[in-house]
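Only a single protein chain was left out; the remaining protein chains are all shown in position.
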Amino acid sequence: MRHLKNSSKKAGLPPGTLVHVGEKRTEEVRITLIDYDENRVEEKTDSTVEACLPFKALPTVTWINVTGIHDINVIREFGEAFDIHPLVLEDIVHTGQRPKVEDLGGYLYIVLKMLVSGNSENDFDAEQVSLILGSNFVLSFQEKEGDVFDSVRDRIKKGKGRIRKAGSDYLAYRLIDAIVDNYFGVLEAVGEKIEKIEENVLAKSNPSTLKQIQDTKRKMIILRKFVWPLREAISSLERGESPLIGEGVRPYLRDVYDHTIQVIETVETFRDTISGTLDIYLSSVSNRMNEVMKVLTIIATIFIPLTFIVGVYGMNFKYMPELEWKWGYLAIWIVIIVISCLMLLGFKRKKWL
Amino acid sequence: MRHLKNSSKKAGLPPGTLVHVGEKRTEEVRITLIDYDENRVEEKTDSTVEACLPFKALPTVTWINVTGIHDINVIREFGEAFDIHPLVLEDIVHTGQRPKVEDLGGYLYIVLKMLVSGNSENDFDAEQVSLILGSNFVLSFQEKEGDVFDSVRDRIKKGKGRIRKAGSDYLAYRLIDAIVDNYFGVLEAVGEKIEKIEENVLAKSNPSTLKQIQDTKRKMIILRKFVWPLREAISSLERGESPLIGEGVRPYLRDVYDHTIQVIETVETFRDTISGTLDIYLSSVSNRMNEVMKVLTIIATIFIPLTFIVGVYGMNFKYMPELEWKWGYLAIWIVIIVISCLMLLGFKRKKWL
Amino acid sequence: MRHLKNSSKKAGLPPGTLVHVGEKRTEEVRITLIDYDENRVEEKTDSTVEACLPFKALPTVTWINVTGIHDINVIREFGEAFDIHPLVLEDIVHTGQRPKVEDLGGYLYIVLKMLVSGNSENDFDAEQVSLILGSNFVLSFQEKEGDVFDSVRDRIKKGKGRIRKAGSDYLAYRLIDAIVDNYFGVLEAVGEKIEKIEENVLAKSNPSTLKQIQDTKRKMIILRKFVWPLREAISSLERGESPLIGEGVRPYLRDVYDHTIQVIETVETFRDTISGTLDIYLSSVSNRMNEVMKVLTIIATIFIPLTFIVGVYGMNFKYMPELEWKWGYLAIWIVIIVISCLMLLGFKRKKWL
Amino acid sequence: MRHLKNSSKKAGLPPGTLVHVGEKRTEEVRITLIDYDENRVEEKTDSTVEACLPFKALPTVTWINVTGIHDINVIREFGEAFDIHPLVLEDIVHTGQRPKVEDLGGYLYIVLKMLVSGNSENDFDAEQVSLILGSNFVLSFQEKEGDVFDSVRDRIKKGKGRIRKAGSDYLAYRLIDAIVDNYFGVLEAVGEKIEKIEENVLAKSNPSTLKQIQDTKRKMIILRKFVWPLREAISSLERGESPLIGEGVRPYLRDVYDHTIQVIETVETFRDTISGTLDIYLSSVSNRMNEVMKVLTIIATIFIPLTFIVGVYGMNFKYMPELEWKWGYLAIWIVIIVISCLMLLGFKRKKWL
Partner (left out) sequence: MRHLKNSSKKAGLPPGTLVHVGEKRTEEVRITLIDYDENRVEEKTDSTVEACLPFKALPTVTWINVTGIHDINVIREFGEAFDIHPLVLEDIVHTGQRPKVEDLGGYLYIVLKMLVSGNSENDFDAEQVSLILGSNFVLSFQEKEGDVFDSVRDRIKKGKGRIRKAGSDYLAYRLIDAIVDNYFGVLEAVGEKIEKIEENVLAKSNPSTLKQIQDTKRKMIILRKFVWPLREAISSLERGESPLIGEGVRPYLRDVYDHTIQVIETVETFRDTISGTLDIYLSSVSNRMNEVMKVLTIIATIFIPLTFIVGVYGMNFKYMPELEWKWGYLAIWIVIIVISCLMLLGFKRKKWL
């Protein structure tokens, strides 16, 4: 719901108007460029749009990563430099997009959501990542510092594996793969939390359990919103409708596709588990309550008839023969004890105790 | 359900009979005309059907906005002047339509629902808007004063952006876009209300909370009814089945399409959230009730055995040795205090307190 | 479930055997014939099958309406006269059909359900209507007197509008339209009933409310069963798979199709509303109960400790110093009042009162 | 779940191994043969496989009905005589099949479930029926004595109607039709039971009602499992993918198809009704309980303050002026009665009584 907060400030503006919708930020926008082919790698940190432009013409693969999308001007400069459609630019700076792939002729526009573990231990923070995949470049836009791409950077610099030999499509795949793989880490954390909730749910049942259950439920809803459309998007990439995606990358995309399905299935299983936990929670709350009420009611029920009996002999009638008996008091105690025992026995037989 | 109120008065009439179905109104119907091309713009407020006719022949884009559909005669005149099918006219004046696009050869008929913030702060008012998109004109029919088109009018008059250079299809797109964008504002308001409900739900739980929850639920159902068919309708526009929609407008329509999906997703998320809130509400109501009952029952349970004990020594037996003891009274107090403490301890150990 | 009652009596009979399944009736079957073209109209009430036959050969449109399907012989005669498949005849007299359209080459067989307001004010009565649409005739079969076709008859006789100029397909459309339009009237009545239930649900909550809610729910299920397959059937008609449906009638069929969707949507909305009402009802019942229990328990809880106190001073110990004090009795009253006030205050602070 | 009991004994055996899975039986397998054409009919009861073989070569229609599938040898002999695939034989003797149609080139294999009314009045017994439809023969395999085919046998012997003139496809249709028609009888019985449950549910609510509701629910689940795949299977038959099904039999198959849909719809309606009944039941149970608790609590609440008052005057303080008053006792009775009346009035006003 976060991005809704500012969505309405866009209402009334013409399409293609760049308005940053998302968390307010003030940091400088950071541009990092990595240019590589099989033999060579070149990295420029804190670069500028102009410094990036010459690499566009080179046949080497160029990866330009932009951290920070709140500076409209930088985005617009990129748009002009790389000839990107205004509606795409608008989507890049509007963080309320759902994951999708759009084929715009000369390039593909891919949006997806990156999860980064948030400040509180169990929370995750969602961040929008936009990829522009051209024939020999990949532009990536993220909202803020901190991403899951370090392993990709490392592989490029060290020149290990396929990545240096492959094209920009393989690079885009690796970025998507890094984001999707990271979902498993988040799911693992959530899974552990659910297990903790399950253990606690029968032991203690304070309202906070309910809150946690609802929280986890909501997180699953959010994750599902991220992954369902992603599955579709990757499937459309894999079916190979764009010439920008080479034949060799397809099996890898199918692999990511399988991963998104695994994420979805895990999310659905978690939702089922959480529902079951909610049922157990509600049932255990009322069970415990019932337990309390039953024991207390039994105590009251035993003593009420006894109180009546002692009340009888507290009456002040002149002629009450029992009061005069020598063993009357003892007898009444015996009666009381017998009645108590009989009631306890009866309750036991009826399994109320 | 509003439009159902008068739907039955149509039963038995032949198709194509114009019967206004909707809120009763008595205001004058207002016709506003804006005619423009790249170089020129002309506006006529409080125009008449006859005054509009000459513009139909011009190659410029003509936007005729009709506010008020309760005057059947005006609608019929438009129908004749612009050669509109009687069934379309019937749909225009019947406010119970669901959003749809119909291709009638020479023109497209588009119905959708405009939300305008109602009188009470959190309420919104739905109004039916019909668009007739011809090759060089757009007719728009709305139920009453007040719309979300001011920004469009402003852009046309000031000649900023693409709008003056584009055709009637782009104008229709801008009107649809304005209506859909406005949904986000309404969703934002609803989202804030849901957050307020969520905060209150654990604190105080009067039946009004339940009413609010059900209210929000119903609003979401209404919104869904507006947006689901709209999605489909826009998708059919975007797939370009009509020659009236130019190739250049398609990306913009896809953008609106994305927005409708975002609206739908937000609505679904709100529904999930609201369901969760309802669960928490119901659970917290019964929790609080249980809390009360438990404490009260515990008080009763402690005192009932004590009352029995003091009842014992209120008996009038002649031979009750304890009554004669010097410290009997003190002893009985000690017994009472010891029993109370034991019971309290027992309750504490069982976590009932 | 009504028609199930007699369905089993068919078991074991060969297909095409005419067995009337439905409410038992004894009235005479009434046959009404209206024959018309643009210039002429001829009506025959209480006609016979033989009297109808000559009109079949004429190029004019012939509408034969048969009221009463319990007389197997009449139906069989029609079957022979108009060359109708035995399985179709079997369906006509078996009132357990679901709405459908069947193309049998020379004619179309259309079944749908007509709602007529029943005897009790809020109830409606469903009746099966079968239409046989030939190239120049329409046969309509209904179960009993009373239908929604009066406006159609009126239009034909007065020669207003399109109907006299159009063919038998348009007549069939008008009959279907009349039936579907009538659903809105029924929905309106149900809608008002739902509103009444909603108003009452918070005020008084006798078990009859629950009965009403379940009743409305069931009606919605029945309506849905009538309209869902109808939607499909009309859609297949409109897609123009049969040459019997002229091109000019298609837009009208699309209009009816839209109406069926509106009916379905209203039914779904009503179901949602009714579910919400059920939730509110159940919640308000338990709320009121809780209110009662709480107040009563509080009264008991305040008096139980007080009763204990007065019990203490009802003990007969010889040495109870307080009993001898001059102001003992007054003191005990003060203690009682103080304790009561403290408890009431405590309850207030905890918001239990 | 019945057939699951023995399914596991098959695990590890190669495919095509004949293992009877179902209720253990010891009766002799009974083979009945009816051979007929338009002019002639011949019946052989208690026949053998060898005696059946010659009829296979004749152009007449041969219906061989096998009652009892527990004797593997008989089935194997049939398999060899009629050249049936081992996997089909395996399915015939394994009663855990779901309804399906399989086209095996020279013949069709059709499995469906026959319902026979069981021993207890409301129960039904499901039995697997396998049909092998060849160009001039039909083999039918049932589990035990008692079927719904008597009317078919009767029609063949008496030579009434189409059956003697039609081929083996029509015979197969008639057998399927007899089985499906019989479902309506079972549904009728279930419908009556549901009505009885509905009537009782508000009157008395013993746990047995819940059991009955769950029982009916489960029966609906079973029926649905039988009819859903059957619908699909018949639909595939009707679409005419096999040359064994003549053009003339198609309309009849569409008729059976309609019946299966009616069965499904009735089952779904019953499920909805039963759910509603469950809601009413649960609500009425808690309502009655609440009624009891309320009245009892009110009685307790009235007497507790009164008991406090009489407790006050049971205290033994030396100086209690009221005790000395002449009309003290009378006054206390007046106080007691006034308080009781006030409380009763208060409860009445709050509608707690």
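Going by the order they are written in, the chains are A, B, C and D; count residues from 1 in each one.
Just so we're on the same page, contacts are C-beta pairs under 8 Å (C-beta built on N, C-alpha and C of every residue); 3 or more make two chains touch, one makes a residue touch a chain.
This is a predicted model, so every value here is computed, not measured.
When the missing chain is restored to the complex, the residue among D:Leu210, D:Ile264 or D:Leu344 that touches it is D:Leu210. The residue touching the chain not shown here, chosen from C:Gly22, C:Gly134, C:Gly185 or C:Gly314, is C:Gly314. Take chain A: the residues that touch the chain left off the picture are 148, 150-151, 155, 160-163, 174, 177-178, 181-182, 184-185, 187-188, 191, 195, 202, 251-252, 254-255, 258, 261-262, 265-266, 269, 272-273, 276, 279-280, 283-284, 286-287, 290, 293-294, 297-298, 300-301, 304-305, 307-308, 311-312, 314-321, 350-352. Annotation for chain D: contacts to the undisplayed chain at residues 1, 4-5, 7-8, 10-16, 85, 87, 90-91, 96-98, 100, 102, 207, 210-211, 214, 217-218, 221, 225, 278, 282, 285-286, 289, 292-293, 296-297, 299-300, 303-304, 306-307, 310-311, 313-316, 320, 322-329, 332.
Criterion: only the chains that are shown with their structure count from here on.
With steps allowed only between chains in touch, the distance from chain A over to chain D comes to 3. On superposing C-alpha atoms, the copy chain B sits rotated by 70° relative to chain C, to the nearest 5.
Here the CA centre of chain A is 27 Å from the CA centre of chain B. Residue numbers of chain A whose C-beta contacts span two or more other chains: 314. Taken as a contact graph, the chains are arranged in an open line, each linked only to its neighbours along the path. The set of touching chain pairs reads A-B, B-C, C-D, using the touch definition from the header.
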